[in-house]
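The other protein chains are all here in position, but one chain of the complex has been omitted.
As written, the chains take the letters A and B, and residue 1 is the first residue of each chain.
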Amino acid sequence: MGKGIKFTVAMGIVALFGCIQLGCEQPGVKKEVTASPQVEAKTVVAKQPEVSAPAGEKEAESCRAVKKEETASHPKDKRTIQQIISELTGEKIGPDNSGDLYHAGLTATYTGPEEVFPGEGKFGKLFKFLPIIRWYDPDHYYTPNLNVSGEFKHEECVMCHTVQTPGIVAQWKKSKHASTEKGVVGCDKCHGNNHQQLYMPSWKHCGECHPEQQAGHRAGKIGSHTHAFHVSVVEATWQISKPEAEVTACATCHGIAENRCDGCHTRHDFSLAEARKPNNCGICHTGLDHYEYEMYRESYHGMIYESEQHTWDWSKPLKPANYKTPTCAFCHMKDGEHNAQKASTINSHMGTSLVDRGAPKFKESRQNWINTCKGCHSPRFAADQFEAMDEAVKISFTKWREAMKIVTDLYNDGMLDPMPNDLAPDYAGHYTFSLLGGEGRMFNVSDIERTSFEMLVYITNAVYKAMAHGAMYGATYGKGAFLQDRWLIQIKGEASRLRRIRALEDQVGIKHKAYDFWKHGEYTDMLLGWKRKPGDTDKTQCNHEGENCLAE
Amino acid sequence: MGKGIKFTVAMGIVALFGCIQLGCEQPGVKKEVTASPQVEAKTVVAKQPEVSAPAGEKEAESCRAVKKEETASHPKDKRTIQQIISELTGEKIGPDNSGDLYHAGLTATYTGPEEVFPGEGKFGKLFKFLPIIRWYDPDHYYTPNLNVSGEFKHEECVMCHTVQTPGIVAQWKKSKHASTEKGVVGCDKCHGNNHQQLYMPSWKHCGECHPEQQAGHRAGKIGSHTHAFHVSVVEATWQISKPEAEVTACATCHGIAENRCDGCHTRHDFSLAEARKPNNCGICHTGLDHYEYEMYRESYHGMIYESEQHTWDWSKPLKPANYKTPTCAFCHMKDGEHNAQKASTINSHMGTSLVDRGAPKFKESRQNWINTCKGCHSPRFAADQFEAMDEAVKISFTKWREAMKIVTDLYNDGMLDPMPNDLAPDYAGHYTFSLLGGEGRMFNVSDIERTSFEMLVYITNAVYKAMAHGAMYGATYGKGAFLQDRWLIQIKGEASRLRRIRALEDQVGIKHKAYDFWKHGEYTDMLLGWKRKPGDTDKTQCNHEGENCLAE
Partner (left out) sequence: MGKGIKFTVAMGIVALFGCIQLGCEQPGVKKEVTASPQVEAKTVVAKQPEVSAPAGEKEAESCRAVKKEETASHPKDKRTIQQIISELTGEKIGPDNSGDLYHAGLTATYTGPEEVFPGEGKFGKLFKFLPIIRWYDPDHYYTPNLNVSGEFKHEECVMCHTVQTPGIVAQWKKSKHASTEKGVVGCDKCHGNNHQQLYMPSWKHCGECHPEQQAGHRAGKIGSHTHAFHVSVVEATWQISKPEAEVTACATCHGIAENRCDGCHTRHDFSLAEARKPNNCGICHTGLDHYEYEMYRESYHGMIYESEQHTWDWSKPLKPANYKTPTCAFCHMKDGEHNAQKASTINSHMGTSLVDRGAPKFKESRQNWINTCKGCHSPRFAADQFEAMDEAVKISFTKWREAMKIVTDLYNDGMLDPMPNDLAPDYAGHYTFSLLGGEGRMFNVSDIERTSFEMLVYITNAVYKAMAHGAMYGATYGKGAFLQDRWLIQIKGEASRLRRIRALEDQVGIKHKAYDFWKHGEYTDMLLGWKRKPGDTDKTQCNHEGENCLAE
């Protein structure tokens, strides 16, 4: 920030854009303005609202009026913002894989990755992977490195890799695999012998020796590790509708969870103690959408874990008498159950759907949870805690519904700015109201829709997870109720602004048309709606004229 | 997100709300719109600003005008948003204790908890608890479980509970209570012998054997653990004015702190080592309102604690020569002092009131703090750190006052949107400006008031706590000064928008009336102002006509 070089640049811009900045009283400066580039002049003109000029304004000849004429006199200036800034600053424009440094990135252009993998499944044609995903779904995408050839025995692998990758050899040597009673589980057991046909092991390979764990890992329903990738990602709209580089991180966690065992038992020591602790779980089960880790860590359970875990004997099974506090696996993989979903009450889409988990129909499940707590707590205490959770969740939904009514009223009154039709179409070519049956997405929507999305997906979920894990701060002013209050106020504030502005426009005869920047822009144009290739769409499948709908 | 089923739903909504979304050029679609439900049509009409139509608009016959007529033709459609969505999506409406899953919660209705406890004290009639609170204020609310009868000796308790709740038995066995020189402190000592008259121990019971600690724990003034619950919660407006399920988490921490000893010495090992560490303190002393834990953890003290605490001998007293860095108790409960407030300089309402802690009148207290630091630091170094804290706090208040002036000007000019009168009344039936002598609340206020609230309560407090604990990141761009800059800018931005819109309305003759959603809504109607029962209010106590004031 604020290096000497930028100072000079600033001066240049001040001179060139002087009229706007200093007013029009300085004729000498105005001259320069005439020559100054207007950023995408045509677009600016298009943004003027359709107004019938009132009598009162005709005699007004302001600086702005002059400026408009100047704008009009450059109707063919179609330079991008990159080109204009480049001229002003002397920075190069070029493909950004040049390795050149672009200050603040303004003069760079985007060059995509050289290689991507096609996805599979229903929407495979729309879903692309960066190569890193070959490691997270090795059964489908991994291809061996062809640089080394030959067949090797375990001992030979170790010899060479003690030099090549000493860390994993050292880890393996500490593992049970290095000294199992049934014989050493060597490199070749999991990766093969032919170096040009090496493979990365998925759950299928681990399952050969660990069939019980495999059975648990594969037994989940929708929303479980079992389907974290091929249902939840490969065919998920949130993954399809954004550029692949932006959702690689999503696919990583989802891929590890479904396809590999070393998400929890990290290679190459595959330590049981490690998997008993909450930390590894926290890599994926964290943040806005699924706050499990934070909420656990904020609770007494998590705080005592952090304070004392180094004094506990982690070679012992996760039983109440062995540990002062539970960890993730203690409750969710009780007695080594590898179907973590088995203990769940119900899949509520990460807490975004409302359900009373304390209802009579879930009595058995609730009792199972109480029994889990009963290792250390009175069943009544546990039941009271769960009731407090149930009630807090319900309250959070009333707040969201209050907000939702306000936003839906705006939608029904045509007052969202922009309305769905004014946005870039979604992944399927539709212009659907995101919050009512649409994607419920958090991008390519109006400001108020985004806030509504957060009120639901980020907050009701946080309240639920906080109360379920005993995180008092998370449930209230941290990430829960009091934050939701804020979103509600912001939604009301924005609704009021939108309605007041519309009433004014109606009064003076302006018909506002949503600005073009909602539909187009350097990033927005990368969203799938604009990128679809001819073969991907089928007009006969569209419900409305002019759309390019997804060929399913 | 984006499952197949929702897609179909989306299509249905697009068809039904087609006119709004697609414009009115498609007659076939318009037909459906005529039949389409308008969300609470009457309310929408009520929201129109009172305008005298200008000449220019009379000939305009837009799609919106058509829509208004349609709306008007359904004047008796009083369906709630739940009913409308329910019809569109085919989802059931019902009491949410059915256990049915409501997608995004829109079609669910709220059913309150079956049982609540009445509060005590001045506002007891307004203050309700969920049953979980019986555990956090056992002296007032705990009732024993009647399922088991009989009188038992300690040995018998242990026998049965080794099976029933093995964790706490194992913890107890590790505790000093299991092998105290003065005789075993068994289950019955703290809980009684008659299983139908069991009690949960409060500080009163612990104090029987630990009188010195009890004396410290009870010696605090306002703002201390001693009064954390019965003054700060039971009679606190922030607790009274919201639905009980939403503030249960608040009451939990406040209840534990005042009423129980195992908030710090968690059951059933009651470990001294645990209480010496900062983690347990962090369960309550965390987040926006009281950032002690985060700020400690961000500092050198906290970082070194995290890095090395597992190598320290926690059986030693908290003395400089025994530990490389201090913990919470090291400074705030020096030499085992159980009145944590004793070391405090002054109670400034969690940092929300401005005070110069370096003033001559606090010289002794400041010197005490410097002496605490002096275990490892030069007194001059400590004094300089405290001065930096003093100055940073003062600056943060100047920023808040600048914002406050802007908001107060809006209030004085009647330009807040909404004004206090346009909001749901507060817990006492009043319509008071929240920021000037009002509750200073963060809900049921205008957007700009909420931001002002955060600037004060969240930021000045964070700056203070950060500087006091040596958290450099927290004091600046993390949670402090630079974030406060942002709030100030947002307040100015909103003030400008409100004034510009009002100036426009004045110019064209619109008298804006705050929209009804500020006063009513599914959640807002639960706030105490609307829930008051006849006996709770007394019109003779009101200062203004039309109010329903709290009968004290």
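Note that contacts are C-beta pairs under 8 Å (C-beta built on N, C-alpha and C of every residue); 3 or more make two chains touch, one makes a residue touch a chain.
The structure presented is a predicted model; accordingly, all values stated were derived computationally and were not measured.
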Candidates B:116, B:178 or B:404 - the one touching the absent chain: B:404
Selected residue (touches chain absent from view) among A:134, A:210, A:319 or A:380: A:134
Touch criterion as defined above, residue of B:198, B:481 or B:526 at the omitted chain: B:481
Where the missing chain touches subunit A, by residue: 1-2, 6-7, 9-15, 17, 20-23, 38-40, 43-44, 47-49, 51, 53-54, 56-57, 60, 62-64, 67, 81-82, 85, 88-89, 96-106, 108, 110-113, 130-132, 134-135, 145, 164-171, 242-250, 252-253, 266, 269, 271, 273-274, 277, 279-280, 282-284, 286-289, 310, 417-418, 442-443, 445-448, 450, 454, 494, 497, 501, 504-505, 508-510, 512, 514-515, 517-518, 521-524, 526
Residue numbers in subunit B that touch the chain omitted from display: 52, 54, 236-238, 298-300, 303-304, 306-308, 310, 319-324, 346, 348-349, 352-362, 374-378, 380-381, 384-385, 387-388, 390-392, 394-395, 397-402, 404-406, 408-409, 411-414, 419-421, 428, 430-433, 436-441, 456, 460, 466-467, 472-473, 475-478, 480-482, 485-486, 488-490, 492-493, 495-497, 499-501, 503-504, 506-509, 511, 543-544
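As a working rule, only the chains that are shown with their structure count from here on.
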CA centroid of subunit A to CA centroid of subunit B, Å: 27
